[in-house]
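My structure is below; once you've seen it, I'll send some questions.
Showing subunit A:
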Amino acid sequence: MAKGGGALTVAPQMFQARVHGRGGQGVVTAAELLSLAAFAEGLEAQAFPSFGSERMGAPVVAFCRTDTKPIRLREPIAEPDAVIIQDPTLLHHVDVFGGLTETGYVLINSARSIEELGLAELLTPARAGRVVTVPAGELARARTGRPIPNAALLGALSAMTSVVSQDSIEAAIHGRFKGKMADSNAAAARDAFDYVREPVHA
Partner candidate 1 sequence: MTERPFAITLDVGSSLANRTGDWRTERPQYVRRMPPCNHGCPAGEDIQAWLFEAESGGGGYERAWRTLVQSNPLPAVMGRVCYHPCETACNRGQLDEAVGINSVERFLGDEAIRNGWELPIPGPPTGRRVLVVGAGPSGLSCAYQLALRGHHVTIRDQAAKAGGMMRYGIPAYRLQRDVLDDELARIFALGVQLECGEPVSDLPEAMREGAFDAVFVAVGAHVGRHVDIPGGTASHVLDAVSMLHGVEEGEKPQLGRRVVVYGGGNTALDAARSARRLGATDPVIVYRRTRERMPAHEAEMQEAEQEGITFRWLSTITASGDGHVMLEKMELDDTGFPQPTGELEEIEADTVVLAVGQDADLALMEDLDGVEVADHVVQVDEQMMTGHRGVFAGGDMVPADRTVAVAIGHGSRAARSIDGWLRGVPALPDPDVELATFEEINPWYYSDAPRTIQPVLDDVRRATTFDEVVKGLDHSSALFEARRCLSCGNCFSCDNCFGVCPDNAVLKPGADGEPYAFDLDFCKGCGICAHECPCGAIEMIPEAS
Partner candidate 2 sequence: MREQLEGSQGIARTVARCRPEVVSAYPITPQTHIVEALSRMVRSGDLEHCEYVNVESEFSAMSVAIGASATGARTYTATASQGLLYMAEALFNASGLGLPIVMTVANRAIGSPINIWNDHSDAMSMRDCGWIQLYAADNQEALDLHIQAFFLAEALSVPVMVCMDGFVLTHAFEPLEIPLQNDVDAFLGPFEPRQVLDPDDPVTIGAMVGPEAFTEVRYLSHIKQMQALDLIPEVSADFRERFGREAGGLFSCLHTDDAETIVIVLGSVFGTIADVVDDLREQGSSIGVLSLKSFRPFPTEELRAALSGAKRVVTLERALQVGVGGIVSENVRSALSGTSIPTHTVIAGLGGRPITRKTLRPLFATAMAGELPEVHFLDLREDVIEREIWRASEGSHTGPHAESILRNIGIVRAEPV
Partner candidate 3 sequence: MSETLPYYQTGTFAVGGRLLTPEQRAVQSDPDRMNAITKGHRACQGCGEALGARYAMDAAVRAADGRVIAANATGCLEVFSTPYPESSWRVPWIHSLFGNAPAVATGVAAALRAKGRTDVRVIGQGGDGGTVDIGFGALSGMFERGDDVLYVCYDNEGYMNTGVQRSAATPPAARTATTEPVGGQPGNSFGQGKSAPLIAMAHEIPYVATATVGELRDLEAKVTRAMEFHGPRYIHVLVPCPLGWGSATNETIQIARLAKETGMFPVFEAVDGAITSVSKIRRRVPVEQYLRGQKRYAHLFSGEGRPDIVARLQAAADRNIERFGLLDDGDENVNIDLLEVLATSERGPQ
């Protein structure tokens, strides 16, 4: 399918993303959507939750691997190429950046800047333009009426990494949800995509 959003780079051989959030924020769905999007791109993809009996509010992790060849590896992602943080309040409780690669992407659901969040040390040269905050919750609320940030964050991710295209993200959203739910989330993803692509915020 057509690559969207003007891909800058091709995906690396294996791309591993780790999603942090709380039970009820659609963390597992985020990983699932990302794998669906990658699959739509013709990639091999594997998504899985940090298995457990998560309850509402509890810290949750989900993983997604993509690759150009079949994925056999089944261990949790210890050295992510990207971390997606759906809930900034986790920053001080969970080692969300654990094992993040030198060039690893960081995407945080927040209206505040990285500096404001006191994460300046993340801003290394190797990660230039790869550490971003997005008010995904607000964008989501604006579109869906609920502050579930997962779809929006995926839009932002595609804007940053081009591992998967915005079209694939939206295709995945439409594959996973139906009707208004799908449309509004896709719209939120699109908003986040534009938000990141908008130089002002870069």
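These made the cut because all candidates are chains of the complex that A comes from, given by their letters.
Just so it is clear, a contact is a pair of C-beta atoms (placed from the backbone, for glycine too) under 8 Å apart; a residue touches a chain by one contact, two chains touch by 3 or more; residues count from 1.
Quantities reported herein were computed from a predicted structural model and do not represent experimental measurements.
**Q** Considering only this complex, which of 1, 2 or 3 touches subunit A?
**A** 2
**Q** Under the stated contact criterion, what part of subunit A meets candidate 2 in this complex?
**A** Per the touch definition, subunit A meets candidate 2 at residues 31-32, 35-36, 39-40, 44-49, 51-53, 71-76, 78.
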